[in-house]
Structures are given as C-alpha cells and as structure tokens.
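Dumping the structure here so I can ask a few things about it.
All protein chains of the complex are present and in place, except for one that has been dropped.
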Amino acid sequence: MKYSLKTFGITRDILGGKEVIFEMDGEKVGELKLELMARFPEMKSLNSLLVAVNNAYAKDDMVIKEKDEIALIPPVSGG
Amino acid sequence: MKYSLKTFGITRDILGGKEVIFEMDGEKVGELKLELMARFPEMKSLNSLLVAVNNAYAKDDMVIKEKDEIALIPPVSGG
Amino acid sequence: MIKITEKAIDVQKVIETASSLSAGAVNVFIGTVRNNAQGKNVVWLEYEAYEAMAVAEIRKVIDEAANKWNLLGWAVSHRIGTLKPGEVAVVVVVSTPHRKESFEACQYIIDNVKAKAPIWKKEVFEDGEEWVDARPNIATPTN
Partner (left out) sequence: MIKITEKAIDVQKVIETASSLSAGAVNVFIGTVRNNAQGKNVVWLEYEAYEAMAVAEIRKVIDEAANKWNLLGWAVSHRIGTLKPGEVAVVVVVSTPHRKESFEACQYIIDNVKAKAPIWKKEVFEDGEEWVDARPNIATPTN
C-alpha cells in the first residue's frame, strides 16, 4: 500500500519532505510506526511518535487506507 | 480624648460624615469599637468592623492618640 | 505598578507595565462589573477606597507573592468611582518564567487584595442600593 504522510516538526527534517509517499505491506498505524523506525532509525530517538488519521490521534491497531489523511506527530511543543 | 475618625462604606452612612470627631474616655482601639457600637447600635449589624491606625490594621489593645489617622474599616469588597 | 484610579483601566497598558523579556508566562485577572447580583439587575456600582492604605496593603500582598514566586513583572490597578456593567474594576498581572507559577501568583494576589485592601463597593439596583458584604445577606437567594 502507498500512504501519503504529512510530516511536522522534527519528522519533516528526518523524512526530508512536507508530504512523503511511504510504501509498505502493513495496514495498521502501529505497523507504520515500526516501519518508519526501521527505515529512519533517527525516529527512535524521539521522545514520542504519534500518528493522526483524518485530523484525530489514532491508536496503533487502527487500520489505515490510502486515501486517509495521515500525519506524523512528534512531541508537541505549542504555547 | 477627641479622635478624628475617617469613615468608609457603610460606616459613613451610619456616622453621617466623611471625617467625624468622636469624643470618649477610652484610649484603645477595642474601646473605640465598643463605644461606637454603644452610640451607633447599627454598627453591631455589620459582618465585621476593623480599625486602621496610620494606614495599617490595628489590634484591639493598641493605644490611639488624638493626632493618629484613625479609619473605620467595615467589611471590604473590592475587586 | 500599583494604581487606584477613577479613570477607565486600559488593560493592555497594565499588561505592558508587567511584561518582561525573560518571562514565558503572563497571567492576567480582570474583575468586571456583572449585570446581576442577588438575582437582581445591577444598574451601576460605586467603588471607594481608602487610597493610601489600599496602596500599602496591596504592596504587602505583592511582597508576600514575590517571596513565594519568581515575579519578573507585576501590576495591580483598581478602579474607583461609578462603574457600569461590563466595565473593568480591577486588573492583576504577573509575569513569571513558567506558567504554573503565573496562575498561582496571580490568584494569590487577587484573593488577598480582595480580602485585605480597604476598598468598598455599593451595588445600585433599580429598587435600592447596598454596600456589598457589609451585613449578613438577607436578600433573595440567587440561583
């Protein structure tokens, strides 16, 4: 499956793009995280990594589809 | 002794003046309060009555002098 | 800055006098005149202060707060005179390095200013007037 990932903060620096096409066999949020850490080992150094699907935080067992809006959410630091 | 009393809030309504000359034999803050309540029974209906001497709250055993700046402080309600 | 004033309070200016480049947090409390009290419409309020003593009492409160928290800036401004509903009666501003202490310090200051500063307000209703908190409340209970 080919997912389009929006990146923010440090994940943009690591993946090198604002919107990145990411191909993998998995179909769940948790698999996406593991695959990202495998291919971009720097991801493992973050304090946390969350994934948002269609503008809401998603749990690891959530199934993602190619047309979903998927975003990588490194530790937030607003305010 | 003749004391000059500054009045505020409801004590001004009760004593009927902004600055009132009050004569009594006592020389202490506590005596002043009792004497005020005796002569102006409405004073007893207040939630509290404090006396300030020279811009600071005074205890009942404080001795007052004629030249002191004495103020009656009914329950405050600023803010 | 401690100010007792008959003029309308410019909140933005009070905030500016309390700001600091090394602060990350500013907490502001604004006390405004409510259009109702004791279940009745408030037409206006009359505030009066024993000014010199009020400034002295507020200064003591600020000194206490400065001993408890790292205040990088602060300001207290209290209006007196005639105020209509919606108008600003008091503003307290504190600047601190971090946000938790800004809330704590600001709340400490307004709580103690209200409890200690010799300032009084009279509520004027359509059918009468009353010095607030002067006597035990025997009015209609509010909802």
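All chains are identified by letter, namely A, B and C, in their written order; residue positions are counted from 1 within each chain.
Heads up, the rule we're going with is that a contact is a pair of C-beta atoms (placed from the backbone, for glycine too) under 8 Å apart; a residue touches a chain by one contact, two chains touch by 3 or more.
Small disclaimer: the values here were computed from a predicted structure and weren't measured.
K.L.:
Among C:11, C:43, C:56 or C:124, choose the residue that contacts the chain missing from this document, as touch is defined above.
P.N.:
Once the missing chain is taken into account, the touching residue is C:11.
K.L.:
In the complete complex, the non-displayed chain touches which residues of chain A?
P.N.:
Touching the missing chain: residues 6, 8-10, 13, 45-47, 52, 55-56, 71, 73-79.
K.L.:
What residues on chain C make contact with the chain left out of this view?
P.N.:
So the residues of chain C touching the missing chain come out as 11-12, 15, 19, 21-36, 85-86, 95, 97, 99-100, 102-103, 106-107, 110.
FYI, only the chains that are shown with their structure count from here on.
K.L.:
If you average the Cα atoms of chain A and of chain C to get two centres, how far apart are those centres in Å?
P.N.:
Whole-Å distance between the two chain centres: 48.
K.L.:
Once you find the CA centre of chain A and the CA centre of chain B, what distance in Å lies between them?
P.N.:
72
K.L.:
If you average the Cα atoms of chain B and of chain C to get two centres, how far apart are those centres in Å?
P.N.:
That gives a centre separation of 25 Å.
K.L.:
Using the touch definition from the top, which residues of chain B touch two or more other chains?
P.N.:
none
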